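A protein chain is absent from this complex, but the other protein chains hold their places.
== subunit A ==
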Amino acid sequence: MPEQISLAEPASLKAGPDTRGHFGQFGGRYVAETLMPLILDLEREYRAAKADPAFKAQFDDLMTHYVGRPSALYYAEPLTKHLGGAKIYLKREELNHTGAHKINNCIGQILLALRMGKTRIIAETGAGQHGVATATVAARFGLPCTIFMGARDIARQAPNVFRMKLLGAEVRPVTAGAQTLKDAMNEALRDWVTNVHDTFYIIGTVAGPHPYPELVRDFQSVIGTEARAQLFEAEGRLPDVAVAAVGGGSNAIGLFHPFLDDPVELVGIEAAGHGLQTDQHAASLAGGRPGILHGNKTYLLQDADGQITEAHSISAGLDYPGIGPEHAWLHEIGRVRYEGITDDEALAAFQLLAQVEGIIPALESAHALAWVVKAAPAMPKDKIILVNLSGRGDKDIFTVADALGVKL
């Protein structure tokens, strides 16, 4: 007699979070009691929306005609030849309306806000990309919108601040703390708890209290779902590796999630700033430990007393001391490998893509490309790397010029 063989399918890694919003030990709902009833309402409304064909139809229609989806999957032949190894495909999220993946999530959340009868929108922003995307959908649906942005970020991202104002949003400077993304999120939470009855908070990444990490992931999963089908059409198979930059982690989870149960190596790139050996980086998995902030339990940059420390990255979009809880879990179970790329490596990749492909990538995406620059040459030519080009780099030209010592 043969030994007993289990016929049960292995559990899907796509099933999370559990009913309490936990991915393993991470996630959850660590918010002030005032917000709890609203968070529970949001979860109920999201479940109802998910099951409602009309909601999906409206979301899909806006994705097609307003955002411009599907975004292209592009075989980067010059870059592939330049690096001389694995075949490189770019998922062109930078071609979306507003120039990044952020709009996918904003469309989904504003439809939820309308379903819930909310009449005012708030959001936090670091580099201004999520602020622009939020201001865009608020304009499209005629809702007043307030964007919280650190005073320091306002100073270094003037074009995006003006964009948000053109779109009709009020940009409120945050002067608390280090005056960057983390402080903007604190201030948005303070506004939300004060205006809980009429206000919807559009969180920009896969972090915050449950159900945000789940619903932002679901709205962003369009990236990986499209890329998977597009690559099958182009190559008849799965990629060997999929890679994306990780700050909070919404573009990365959007790319990875549809591949979680596939034999595909997944690599998330954290911002190593001036180097992981310094205290000037934003790599919360490599340099942090589990803690509680902004509504969820996840890896955080913090000192021995549990005080949150400042992150650093040349890319304002990665300049955050935490990471989405699903990434913390995927790191802990070993399904996704997370590596660091420094400011200098990202800057080099930024210039390389511009020169070789005629595409100026966002500094965030340049972190993923820098990993490709290191990894592709050592891989055989029949291997395929899929890279999420999450945003375009027009917003970054001042930062890059400054880093290269060029006066504009």
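Operating definition for what follows: contacts are C-beta pairs under 8 Å (C-beta built on N, C-alpha and C of every residue); 3 or more make two chains touch, one makes a residue touch a chain; residues count from 1.
To be clear about the criterion, contacts and distances are computed from a predicted model.
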item	value
Among "Tryptophan synthase alpha chain", "Branched-chain amino acid ABC transporter substrate-binding protein", "Protein nirF" or "Sarcosine oxidase subunit delta", UniProt-listed name of the chain not shown	"Tryptophan synthase alpha chain"
Option touching the unshown chain, where A:Gln58, A:Thr119, A:Asn186 or A:Gln351 are the choices	A:Asn186
Selected from A:Glu33, A:Glu233 or A:Asp382 as touching the chain missing from the view	A:Glu33
Per the touch definition above, residue among A:Ile103, A:Leu293 or A:Ile314 touching the missing chain	A:Leu293
In subunit A, positions touching the absent partner	20, 28-38, 40, 176-177, 182-183, 185-186, 189-190, 193-197, 290-295, 297, 300, 302, 304-308
